[in-house]
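This is the structure I want to talk about, given as structure tokens.
For this view, one protein chain was removed and the others were kept in their places.
Order as written gives the chain letters A, B and C; numbering starts at 1 within each chain.
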Amino acid sequence: MINKDAVEQSNDAARAQLAADYDALGGHLERRGIDIDAVKAKVATYGVAVPSWGVGTGGTRFARFPGPGEPRDIFDKLDDCGVIQQLTNATPSVSLHIPWDAQPAADLIAKAEEVGLRFDAMNSNTFQDQPDQAHSYKFGSLSHVDAATRQQAVDHNIACIELGEQIGSKALTIWVGDGSNFPGQTNFTRQFERYLDAAREVYGALPADWTLLTEHKMYEPAFYSTVVQDWGTNLLIAQQLGDKAKCLVDLGHHAPNVNIEMIVARLTQFGKLGGFHFNDSKYGDDDLDTGSIDPYRLFLVFNELVESAERPDFDPMHMLDQSHNVTDPIESLMTSAMEVQRAYAQALLVDRTALKGFQEDNDALMATTTLKQGFRTDVEPILAMARLEAGCAIDPIAAYRAAGYRAKVAAERPALSGAGGGIV
Amino acid sequence: MINKDAVEQSNDAARAQLAADYDALGGHLERRGIDIDAVKAKVATYGVAVPSWGVGTGGTRFARFPGPGEPRDIFDKLDDCGVIQQLTNATPSVSLHIPWDAQPAADLIAKAEEVGLRFDAMNSNTFQDQPDQAHSYKFGSLSHVDAATRQQAVDHNIACIELGEQIGSKALTIWVGDGSNFPGQTNFTRQFERYLDAAREVYGALPADWTLLTEHKMYEPAFYSTVVQDWGTNLLIAQQLGDKAKCLVDLGHHAPNVNIEMIVARLTQFGKLGGFHFNDSKYGDDDLDTGSIDPYRLFLVFNELVESAERPDFDPMHMLDQSHNVTDPIESLMTSAMEVQRAYAQALLVDRTALKGFQEDNDALMATTTLKQGFRTDVEPILAMARLEAGCAIDPIAAYRAAGYRAKVAAERPALSGAGGGIV
Amino acid sequence: MINKDAVEQSNDAARAQLAADYDALGGHLERRGIDIDAVKAKVATYGVAVPSWGVGTGGTRFARFPGPGEPRDIFDKLDDCGVIQQLTNATPSVSLHIPWDAQPAADLIAKAEEVGLRFDAMNSNTFQDQPDQAHSYKFGSLSHVDAATRQQAVDHNIACIELGEQIGSKALTIWVGDGSNFPGQTNFTRQFERYLDAAREVYGALPADWTLLTEHKMYEPAFYSTVVQDWGTNLLIAQQLGDKAKCLVDLGHHAPNVNIEMIVARLTQFGKLGGFHFNDSKYGDDDLDTGSIDPYRLFLVFNELVESAERPDFDPMHMLDQSHNVTDPIESLMTSAMEVQRAYAQALLVDRTALKGFQEDNDALMATTTLKQGFRTDVEPILAMARLEAGCAIDPIAAYRAAGYRAKVAAERPALSGAGGGIV
Partner (left out) sequence: MINKDAVEQSNDAARAQLAADYDALGGHLERRGIDIDAVKAKVATYGVAVPSWGVGTGGTRFARFPGPGEPRDIFDKLDDCGVIQQLTNATPSVSLHIPWDAQPAADLIAKAEEVGLRFDAMNSNTFQDQPDQAHSYKFGSLSHVDAATRQQAVDHNIACIELGEQIGSKALTIWVGDGSNFPGQTNFTRQFERYLDAAREVYGALPADWTLLTEHKMYEPAFYSTVVQDWGTNLLIAQQLGDKAKCLVDLGHHAPNVNIEMIVARLTQFGKLGGFHFNDSKYGDDDLDTGSIDPYRLFLVFNELVESAERPDFDPMHMLDQSHNVTDPIESLMTSAMEVQRAYAQALLVDRTALKGFQEDNDALMATTTLKQGFRTDVEPILAMARLEAGCAIDPIAAYRAAGYRAKVAAERPALSGAGGGIV
């Protein structure tokens, strides 16, 4: 973890400036009729889960370029995740990917306690073959034509639930790459029937207080069709399985130009919004840092969430899901968690009474201006003050760099070589 | 209508060549184990509805360039549609758009009988304001914030049903342009609630043997959000309304890259595929001639339809919906109807037993090759022979041109001027 | 024009709050080492041209819903444009569209002086047919297969230059809709050769101090191919014609997902960036209000412009080009002009020395954070103070509404009826 003195030192350099900025913003918000401290209080309790796999360097099918100090296992990963939470207070939980992170529950719990984290949703993996696996997922998993392969995938998902139960998780997220690369390769209907049958088995093994999150994705790794290709199919799954089944929305898994915030609204309206994988993208499932490409889109998603906050039983799960190919993953995750907080804070600033009035008057210009006023506000002082008051860093990147954490773990963790080969 | 002698004369010029081509193809198909006459028989009974508005020249917001002999009213339009059916035998029915085509039922019936046509689905219009209209649809129709405007839209749809009942239609198609141009302009959820309430009223007025078809579209005329933006929302509507409510798929109304044939499969699987608007597109809702841009995509849609042909209660409606900006609309509609027939005939040729086997073996290459063998076959002789045997034209375009129909109606129908102004 | 007292009254209500906000922001920027007054000074001299056609209500091929007080001619339009400049000081010039705005030069000049405006680039129109036109543009204009049609289009462009010279314009913008709707309809190469030949004729008529701006667009009104479909073809045109020929970038004229700011950089690097049509879009050429959908993209474009500001002979023209379908066009144009100013002000705040350093260190995270810090800053007080000091409105929308301008012109200008017909 990061040395507390390093954090303090970093904060000392910025404390006075933050106080001035916070006061200035507070004054401005007061003139808009908003209590800055109330906003700060909400931000302070907001958290987004970190994916365990996110602290390793990502890559593409062409290559992966590891950085120094790559985590060797889930325990190293939890160390890294602990740093993110220590400096930002924005990421209180970690989401595990099985079998990558499969370890004895007691060890996982102990390590999580040590680094001050909880466990978020469990993630199963039936898009890769493991060395000792009986049946290959080359042609699918839950929707495979072969019953034994489907059963293997079902069993793996149930094993994920079982481990999750031991470590305090309350949800299983299923993403499958099943689909096809050629017209005619699969029969769409029979494939989806098989998927539903298998998913029902997994659903049947779900504890009463768990949620099953299914995730849609337009394409990749399948390049002609994907069995859960969009929110329409995802909704059908959740409807077919039952009340504990809900839809997970990954911001990068849609067709070009799609209005994602509207999908969020629809799923919310029908009680089927289960959670998010936050990231950003320009082209496909680019898995870029949240808010790095289109921050207004992120804000518009949070606008829907704040709008629906008072709905009964509305409590979608929030997780980052990114691939950090050219940055220090810890830095990207800290920045992204803060971007999520930023969008949330901005959405909290929207004058919803005024907005509703403009909507009812068909005053499109003032409605959109009202929304944008929230987005336009620089809420950084609110986020920074919430961090400072939680004992974290005003400027987490600066503190992290000053503390030399990366160099320290690089010295402990062997450099990866030959990992840059890629798959073309 | 077209002079029968002109058709005969045109056919005489091509008859021998067709016979030779038909025999050659018959021999080839026999070697593949397919009876050409059986395919021809199926094609001969296939029909796609023509949209009444399709026989006028279309345009864009920038301009419209009318051609000679533009139809002046629904009776002129029915004349033109009659020609299409006379020459192709592929378009036995016409779909009306109200109020554009609103005329006394008896007159419509009489004219339809005269030109040998039936009436397909009725189409309502709440995306434009009519001169004498009490409430404007500028900010929406069925989903408008104002109850009186919604009621006006509901009443209009019910009036469409009533006229439809008198003329033998069995379906109402609703497409609304409702949506928004700015983030925040509308509340997605409340807007959709209003839409559903209004649609329920229309549904309530539906005769027992009618179908309500709702049509989704990603964008245009609304450019930020559209209330029925995709098949997911369309499915929710059909689910909420009841068994007589189904989804209409327009091939040009989807996001870029979307797998449309898969949407067709999903809606079919859950009993909600109601019908099609056929056309083709490269960029957006281009409304180009069916099969003119991506004929394989059209074939893949028909592959799904043939695959599902034996499902109980599976009988989606087929209609062309195109904008003919640079061609003679009659020629485009004849060609497009034949393209739809072509895709159907090609899909009939697929060896489905072999295909299923390859799918079960995960033999992607042979599965896709099997599918493509159907597409690759030049079925023109089958279509032409079916036309000839029905007393139509072997080459409808040649016959139409030879008959001089366009010149004749141009002499009767005044040229439109000043219609090219456009809306920028 | 707007009554000055109304503006004063509106300003009085906001003056104290603005002073406080400006001071607060000034303090914050000072802590970042930035002099707020220097930024304000730059913003105060920045202007974007208004399109004359933008003050009328726009529409789609489906319908147009006019608002009250639609301008009847260019003189009404100049009145409306004068209001925009009076309240914002951000739009000192107007761009005319010929023949829509063709009037005697003396009258145009007199009216422009009256309302305090200059004339920006001239726009020709060969995408519509005019009532008295010898040759139709249905199948193209500058690239038409028929020489006489091409000559007519050339002559029209030269006439635009001649009128422009008389009223002080220094540029001609050519956008043509030429293309095709079907594969095979045109020969791409011969069509482009014809375009180049015709464009050379227009270029030959260009005064020495004029610029010829050609505009690319992916599609619409042509839906299979467009002769100037992208910046690559646009660049070829500018290269072929000569030094006075440059490329105009409309933000809405690109393929989905395209990195527009990079195109701006490439054209700049090779001396061929001629100007902009600012607007925003989510799907196609939606012509939505600038900055309303993706404000960060607008900022990234301005980041390129500020980055290149010191290049010799770098002076692209800036114009809004939007379609206002659901808002008061004056309000949309004021808001959009301010959004352009906002992006400019934000780009001025970027610490370019730090940015360059991070780029050279491959410190992607700090580079993007540095850029975003500029974007994140709420520069509204700078824009508002610049307006106030220029005698304009702190809140132009509020002032405009308070002044009752729309109601006043609605009383003078007859309501349009029957204009909502649309082209489907």
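Quick notes on this one:
Rule of thumb we're sticking to: a residue touches a chain if its C-beta (ideal position, glycine included) is under 8 Å from a C-beta of that chain, and two chains touch if they have at least 3 such contacts.
Since this is a predicted model, take the numbers as computed values, not measurements.
Shown chains touched by the undisplayed chain in the intact complex: A, B, C.
The hidden chain makes contact, of the residues B:Val48, B:Ile98, B:Ala198 or B:Val326, with B:Val326. Check C:Val258, C:Ala390 or C:Leu416 against the missing chain and you find that the one touching it is C:Val258.
Within the whole complex, the absent chain has one touching residue among B:Ala41, B:Leu365 or B:Ala407, and that is B:Leu365. The residue touching the chain not shown here, chosen from A:Thr88, A:Ser143 or A:Gln185, is A:Gln185. Checked against the hidden chain, the listed residues B:Thr173, B:Ser292 or B:Ser323 yield one contact partner: B:Ser292. In the full complex, chain A contacts the hidden chain through residues 53, 58-65, 127-129, 131, 136-139, 177, 180-183, 185, 218-221, 223-224, 256, 281-284, 286-289, 292-293, 323, 325-327, 417-418, 420-424. Summarising the interface, chain B meets the missing chain with residues 17, 20-21, 24-25, 27-28, 31, 256-257, 259, 282-283, 289, 292-297, 326-328, 331-332, 335, 362, 364-366, 368-369, 372, 375-378, 380, 397.
Across the interface with the omitted chain, chain C contributes residues 138-139, 145, 180-190, 192-193, 218-219, 224-225, 229-233, 235-236, 254-259, 261-263, 265-266, 268-270, 296, 300, 303-304, 307-308, 355-356, 358-360, 362, 364-365, 367-368, 370-372.
The working rule: only the chains that are shown with their structure count from here on.
Counting the residue numbers used at the interface between chain A and chain B, over half appear in both copies, so the two copies meet with largely the same residues.
When chain centres are set by their Cα atoms, the one at the greatest distance from chain A is B.
Distance from the chain B centre to the chain C centre is 39 Å, each centre being the mean of its Cα atoms.
In terms of their C-alpha centroids, the spacing between chain A and chain B amounts to 42 Å. Contacts with at least two other chains are made by residues 138-139, 180-183, 185, 218-219, 224, 256 of chain B.
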